[in-house]
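Left out: one protein chain. Kept in place: all the others.
By written order: A and B. Residues from 1 in each chain.
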Amino acid sequence: MAILDVRNLTLRFGGLTAINNLSFAIEDNSITALIGPNGAGKTSAFNCLTGFYKANEGEILFCGKNLMRKRPFKITESGMARTFQNLRLFKNKTVLENVMSGMHCRCSAGIISSILRLPAQRAEEKKTREFSEECLEFVGILDQKDRLAQNLPYGDQRRLEWARALATQPKLLLLDEPGAGLNYDEKKELIDLIKRIRRELGITILLIEHDMGLVMNVSEKIIVIDYGQMIAEGTADEIKNNPRVIEAYLGKDEEEAV
Amino acid sequence: MSAENPKVMEKEIQKPLSPGRFTDMLYELLGNKRIRYSVYAALVITALVIPSFADNYVLEVFTNAYFYIILCLGLNIVVGYAGLLDLGYAAFFAVGAYTTGILTSQFGFNFWLTIPFSILFSVIAGVIIGGPTLRLRSDYLAIVTLGFGEITRIAARNLEITGGASGLIGIDRPMLFGMRLYQIHHFYFLFFVLVILAIFISHRLYNSRLGRAWEYIREDEDAAEAMGIDRVRYKLYAYVMGAVFGGVAGSFFAVKMTAISPQTFLFTQSAMILLAVVLGGMGKIQGVIVGALLLVFFPEIFRGIGDMRMLVFGIVLLIIMVFRPQGIWPTRRS
Partner (left out) sequence: MSTFDIFLQQLVNGLLLGSFYSLIALGYSMVYGIIKLLNFAHGDIYMAGAFVGLIALSFVSGIVGAGWLGILISMVFSMIAVGLLGVLIQRAAYRPLLNAPRLSILITAIGVSLVLYNSVMVLTDGEFKAFTTDLGFAGVGLGNVHITYTQIILVLATAALMISLNLFISKTKYGKAMRAIALDKDACRLMGINVNKIIAITFFIGSALAAAAGIMAGVYYGSIHFFMGFVLGLKAFTAAVIGGIGSIPGAMIGGLVLGLLEAAGTQLPFIGSEWKDVFAFSILILLLVFKPTGILGKTETERM
């Protein structure tokens, strides 16, 4: 069953069509990669899916519900979480507080119960803390929980973003260039982590990535877009040998193709 | 901390005792729970014994200071916690004051019964102002709140029910436990209780899911939204909470003064409250209290220089802001 079904998505900035009639589907419990040359519209597609851009036309069906033109927080609430290409952590908050932000939409305490610290609110706060710590444990930076996010090394900041996204308890996780800026070892750990997220937490993953080694290794299905349109779709082997992909992408930049 | 490392201590002692250095010491001192609570207890006890020896003038100044602390803590929720610029805060204070004034003087309400109405109308005012505007960029929000502040004041000046330019007079003194509150030390204690309540509520809100949501929004709206936080809704909550603080403070202000006029709710009033919050240290309860105290005490201490005091106040403000833009006692994280 498709967890996400995107139909005829179109996004225009004035005269520029960033995404042109894009349709694709993501299978439940799969790992899919969205690739394409620079400026192909990958991040724009992510921003449409997560509500940061308002797509002009099309449908975004997530678990059967249409998320078209919904505000970002609604989309997160419905179970789609994302990370950002250039990290968007709450820099002046601690690591734990950062992760706790993800739990926000799973809690319900309001003004009155927060002022009076009613039992339900206390229980909720405890749960928030514990679950956030579990998320940190999962990505392996629990020992850093009291440091300020901005003081973490880059690789750990990336992990923190995943932990924060996991804390929203998503069904589908969108990773925008998770490997950017990571070294070889860190990328190996990343691949491992992505696989663990799917295997242990049962979360479906859609990722944008430039590192073809990583993409080929981790994803079961690859979707290639160029000029905002899908030009190919299939397994790593199928994509590698697809003439349109080679023409549009691999042919131009052979280094990245390896 | 530094006692463990004598070298560091030596170095620190050599530094001149600047205001920044002074607050560093305060942080260190108050980092210790026992010291912190003893200091707070000492402050509360001092506040409780002041009326037994101070004269009416001093009590009047302190009561006024308490009143501003409540207003500043309210605005701090909006500005300090949620990071929203509000230049029309006096409008909420006006809503509370006029609600109580009108209901007691023209409809014969008991003062205590006007408070729920005052809260209700503040909430309504907060929603009316905040609802359509909180989606705007922060500078625009500043100018819109300023506009609303002016509209409220001009409306109060020109409407009949608010008593026009001369305002409302002869607002009834409230009764409490069968006793009429009219002397300054009555109001001193009344406002002191309100201050404690305001601190309590601020503290609880700050250390809750709401307080965190406000801080996430303040730091990065988009990231907060991506984490599932409805920014418009939580901004509105902050705005409405600030409005309620202002409204309740306004109600008590009305019965303390027994008269209110539009002159009390000038833009200058909003600017001064904001100034106290930023000067003291946005988002930090202790800092905001220091700011409010400065705002009230400074002109009183310099009463001798007459017209010059606001000028001197402005200059001092500039010096503090240039050398310590984060405020006197800001939130600090290790």
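Everything that follows uses one rule, which is that contacts are C-beta pairs under 8 Å (C-beta built on N, C-alpha and C of every residue); 3 or more make two chains touch, one makes a residue touch a chain.
Computed from a predicted model, the values in this text were never measured in an experiment.
Residue-wise, the contact with the chain that is not shown comes from B:318, picked out of B:35, B:169, B:301 or B:318.
Only one residue from B:26, B:39, B:61 or B:85 touches the chain missing from this view: B:85.
Of the listed residues B:39, B:143, B:181 or B:197, the one in contact with the hidden chain in the full complex is B:143. On the side of chain B, touch with the chain left out of the figure occurs at residues 79, 85, 132-133, 136-140, 142-144, 146-148, 150-151, 154-155, 157-158, 222, 267, 271, 274-275, 278-279, 282, 307-308, 310-311, 313-315, 317-318, 321-322, 325-327.
Just so it is clear, only the chains that are shown with their structure count from here on.
Once the centre of each chain is set as its mean CA position, chain A and chain B turn out to be 41 Å apart. Within the complex formed with chain A, the residues of chain B that make contact are 200-201, 204-205, 208-213, 215-216, 219-220, 222-231, 237, 241, 333-334.
Within the complex, the chain A residues that touch chain B are 50-52, 71-74, 76-77, 81-82, 84, 88-94, 97, 100-102, 104-107, 109-111, 114-117, 121, 124-125, 128, 148, 164, 168.
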